[in-house]
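One protein chain omitted, others in place.
By letter and in written order, the chains are A, B, C, D and E; residue numbering begins at 1 in each of them.
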Amino acid sequence: MKKLVLTGAAGRLGSYLREPLTQLCDELVSTDIADDIGTLYAGESYMSGDLASMDDMMRVLDGADMVVHMGAYADEGPFEKLLGPNFVGAYNIWEASHRLGLKRVIYGSSIHAVGMHPKSDFIDTNVAHRPDTFYGLAKCFAEDLGSLYWDKHGLESVHMRILSCAQVTSPRALGSWLSYDDLIQLVTRCIDSPTVGFSVVYGVSDNDRAPVDNSQVNFLGYRPKDNAEQFAADILANAEPANPQDVGDMCHGGPFASVALGNSGMATMDIVDDTKKT
Amino acid sequence: MKKLVLTGAAGRLGSYLREPLTQLCDELVSTDIADDIGTLYAGESYMSGDLASMDDMMRVLDGADMVVHMGAYADEGPFEKLLGPNFVGAYNIWEASHRLGLKRVIYGSSIHAVGMHPKSDFIDTNVAHRPDTFYGLAKCFAEDLGSLYWDKHGLESVHMRILSCAQVTSPRALGSWLSYDDLIQLVTRCIDSPTVGFSVVYGVSDNDRAPVDNSQVNFLGYRPKDNAEQFAADILANAEPANPQDVGDMCHGGPFASVALGNSGMATMDIVDDTKKT
Amino acid sequence: MKKLVLTGAAGRLGSYLREPLTQLCDELVSTDIADDIGTLYAGESYMSGDLASMDDMMRVLDGADMVVHMGAYADEGPFEKLLGPNFVGAYNIWEASHRLGLKRVIYGSSIHAVGMHPKSDFIDTNVAHRPDTFYGLAKCFAEDLGSLYWDKHGLESVHMRILSCAQVTSPRALGSWLSYDDLIQLVTRCIDSPTVGFSVVYGVSDNDRAPVDNSQVNFLGYRPKDNAEQFAADILANAEPANPQDVGDMCHGGPFASVALGNSGMATMDIVDDTKKT
Amino acid sequence: MKKLVLTGAAGRLGSYLREPLTQLCDELVSTDIADDIGTLYAGESYMSGDLASMDDMMRVLDGADMVVHMGAYADEGPFEKLLGPNFVGAYNIWEASHRLGLKRVIYGSSIHAVGMHPKSDFIDTNVAHRPDTFYGLAKCFAEDLGSLYWDKHGLESVHMRILSCAQVTSPRALGSWLSYDDLIQLVTRCIDSPTVGFSVVYGVSDNDRAPVDNSQVNFLGYRPKDNAEQFAADILANAEPANPQDVGDMCHGGPFASVALGNSGMATMDIVDDTKKT
Amino acid sequence: MKKLVLTGAAGRLGSYLREPLTQLCDELVSTDIADDIGTLYAGESYMSGDLASMDDMMRVLDGADMVVHMGAYADEGPFEKLLGPNFVGAYNIWEASHRLGLKRVIYGSSIHAVGMHPKSDFIDTNVAHRPDTFYGLAKCFAEDLGSLYWDKHGLESVHMRILSCAQVTSPRALGSWLSYDDLIQLVTRCIDSPTVGFSVVYGVSDNDRAPVDNSQVNFLGYRPKDNAEQFAADILANAEPANPQDVGDMCHGGPFASVALGNSGMATMDIVDDTKKT
Partner (left out) sequence: MKKLVLTGAAGRLGSYLREPLTQLCDELVSTDIADDIGTLYAGESYMSGDLASMDDMMRVLDGADMVVHMGAYADEGPFEKLLGPNFVGAYNIWEASHRLGLKRVIYGSSIHAVGMHPKSDFIDTNVAHRPDTFYGLAKCFAEDLGSLYWDKHGLESVHMRILSCAQVTSPRALGSWLSYDDLIQLVTRCIDSPTVGFSVVYGVSDNDRAPVDNSQVNFLGYRPKDNAEQFAADILANAEPANPQDVGDMCHGGPFASVALGNSGMATMDIVDDTKKT
């Protein structure tokens, strides 16, 4: 591949992906809303751009083969706050990719698109949407958008429903953890698979307690190597007792399943991406 | 029921529903973007309002028990054109209904939320989304929104995926027709069912060739009475030969499955609702 | 068929079945725990017996071809109270039928064997057990018993999961009603079907709102004729508002889904069978 | 449609279809291995031909739009006996249809392609093959052939798995009966449906005891009108007791499920088609 | 966890679990029907009790957080013999646990609850019951009991359907073996999982030939480490030829699938638990 674009490059996961992605292409264009993101890696350039602006996205994606779209407002918030970056931003990415002839979008979706399914359902990648937040609702929207552009324009996309790509600090994360190494493997498979059509894949490590089913997309070749069980003894020894009547303890979305809609008020959470807004 | 609101009351289907809905409540508030809609029925009042305005929707829904939400830009068009009435409009309806304590939203969804599924799949109401247009994408969005508000706020909704509520003029309509009488029965069931939670139901008559499966929502009691087979001999005698390689002939969405995304350019189509834009 | 036995013949449903069953055999032996049941029909004889006594059941079933087993304590109650008639009684019926060479057991099971499934699940006859009461738990036990005797001894059985065979007095019954005529048709099909192996069938009329799926046992030929929708207008006009957060309103078991375990304390309920205990 | 070909026109079912098919086309070409079939209907011509001869089939199908392929050795028999007419014959029909540009093959398949499935499985049209005889094996072969030519050449086909198109004389036929009128409706739908791709449909009337599931091909619009239950009282009163340990009583294939492979030795059976061999 | 109770502590599997369970709690109360069980482990105390006595179970479970319920008559036997310990005993455990406020029951269920399913069905944990013995019927009963108490009282339970926790001495055991180490891991996961609701899990090692599917309860984190394939060469070299017409060779229950109901007459079998009766 010649040219690859990464959105949300200044965010938490985006920052982490920059260096590995430079290994997979001749030229990486990183983009975010900030004016700059500091020192660049070999093979990387930076272009500032607003996801909510079609002109910006047309400019940023010009000449690219694929885009890894991680940019978004990366927390639960009021619908009005997510409308621009998460909804319109996704539309701009797909429409610009289509106009410019890109081959594929690799999208940072989230478990929160299906977070209200009970954890006792071992959900596969064909399960119906069941968002837990406006944040998850925006992920549903982008997945449906990807389905539409594949069916109508032949634009491929893979939707990585990331569970928790962060330090393991809770019992839930023993099942939902995605290690950074496994994240990189996942993104690499999404890029190097010869064909993907429209696909959905869960972003989760090879945890003993992983509660989701990737078998439908076995052909992608994603085989995670890390396992959160290494942290189990410590985490469980210090955990608060769980409450089987609490949707946050019983549903795939975890804390997002019980959070107030539109206003998390939570200090920390296992969110996926993290576009810095200035 | 005391007070019911009907959005899109000036549209094609909305116009037809006004009189029957007055029979199901003490007070029907019809609303649309136009200044007035002419002569009112007994028990009906009219309030002008823009779906894209939260203030308008808060004003229109105030004091209501339920809302039948049929308002939308009722054709395929550019995403930008649908963003206000179809996406933001749906959000405003659900959020205002929640804030005001309504019990239920009855929504005019569409087969186009799943229109790219091949007709040889007898799709049920749990099938994954597969929109065929931006119009269908907006229906997917509203269905996910309904799921979210039910799970988080206990606000009930029924999503009527109407196939073709119009005169039977094509072979496809022999399967997809929804008669006006059956539409009224369907809306009535959506209103009088004691509980609906979050439900999806196909709006189609009892056609011999009906290609979709409502059995999952049998409990709603929707039992259509009309059958488009009465038109079959005439329609088939004069029909152009179908093309089994054409997605428009093979998929549930019909002409929307083969139309160009964002710009139908079609003179007539089997659309559901029809908010008059002035 | 020469000789047929009916247990629970003094109960509510048993009483109703006596006369029709005399039409299906040369000799009907009715049995219950009472000393007598009054005037007999032509072709009917009566034998008193206690379900919990193997000796009694061996005596009653001697020489019979099939047994229609409706006898049970017919309400929710303490486990200890149901242990004899509902659990041990079922064992005695199957074991005696096996020892005596009967061909088939037709069993009055109940929706309460699966009553905690949400009504939004259109449950078929293969769904896993999910009882709502000790009463339902006994039905689960008898179904498993029937499976065991079919697999190990070739003793056939049909398990009629009756929903509500009583007057329609609540919104729930609009879906769950089984008319007496349809009950008789159902029992007749269970008897005249050439083979049944081990089968489960829902006992429900052809209600518009019927929430369960008998398609897996289509081969039995049960095609109900009555429809509770005739009562809908009256019932719904006078019904209390339903509560979508109440398991009693949302689950198949209805009031048994929300009743206190082991002690109904309810004045009236839609129970199936009704062995008079003196 | 201009020109339609009917194979097996001298057989039992073929004979019955000749007149109705003349109503559906300008020109019907009937064919069989016999030299002539007597008096012709208006619009009908006859061409003698051997199914096992590609030359014959190329000659017979020339210029046709569709073919209704009912010709076959119509009973269980040694594999060697069926190889020509049933296997090679089917290949000749599909290959000649492809070479000559026909639009569609309507094929007289049979329940015997899936006859070893237990009747307690309500099999749908996607169930895996499970033939009960060499006769059924040939039906499996033709179905796979139809799938292949659709996928590779876009040649459409509908495979009518006929259950028992004959007088009702056994308890099994109470479920499996296909009336002649319903057969004609079925063939008509297979012809007039705008698109069929590759489809399988069970040929069975609207019997109360029908043991198979056509819902997957609802879009074809086949809605049988007859019901064998009208014969039930007589048939059941005089039937031998069934044996639940007998595969012939428990499997969809009925007597073919228990017949000796390759040599039926049965005087009468519920076979579908009946090419006269001279 | 502070206090844990183990029933059937004098039985074969119970004896093995005593020491490991002391590592998982501050205080382990072992119980069985015998007067004593000899030397105790650190942290362990012993209380004699009869499963069939509610008073005994109320006394034994008092103050506990969870109970590992392994006690039962541990072989096939007459129904009357199992009624007390296996049926009433299970009821007493759940009812006492509910009254005393325990959080969870971990139950020693068995493959014999579903043992008549053919081994060619890769059964998951949602499969319908299909017991192979009265022993298995009692396991079905306890599973339904666990479902009921979870739905009605929020009392959690995990039902470990153990296949064969014994030395590998037959070809069947190459698939069904559960090593002692894996048993301990399984029980540990059942205890340390933050929430389990009502769950079923197969107790089987990571055998190449394991015939059952635990994927639905992946969230429990049970990942067995042992593999009976290490014994395959020896076992297969000396095995009697299997008989594909024998239910014992073809069904999940193995020898219990072909044993006479109620009276095994077998010298050794792969049973789960083993309450010593004196």
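Everything below uses one rule, namely that a contact is a pair of C-beta atoms (placed from the backbone, for glycine too) under 8 Å apart; a residue touches a chain by one contact, two chains touch by 3 or more.
Since the structure is predicted, the reported quantities are computational estimates derived from the model, not experimental observations.
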item	value
Where the missing chain makes contact, among the chains that are shown	A, D, E
Selected residue (touches chain absent from view) among D:Asp121, D:Asp144 or D:Asp206	D:Asp144
Per the touch definition above, residue among E:His69, E:Arg104, E:Lys119 or E:Arg189 touching the missing chain	E:Lys119
Identified contact with the non-displayed chain, of D:Ser45, D:Asn126 or D:Gln230	D:Asn126
In chain D, positions touching the absent partner	79, 83, 87-88, 91, 95, 116, 126-134, 136-137, 140-141, 143-145, 147-149, 151-153, 261
Residues of chain E in contact with the chain not shown	118-120, 122, 171-172, 174-175, 207-213, 229, 232, 236, 239, 241-245, 249-250
Interface with the unshown chain - residue positions in chain A	154, 156, 192-197, 199, 215-223
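Going forward, only the chains that are shown with their structure count from here on.
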item	value
Computed distance of Cα centres, chain C from chain B, in Å	41
Where chain D touches two or more other chains, by residue	none
Interchain contacts, given as pairs of chains that touch	A-B, A-E, B-C, B-D, C-D, C-E
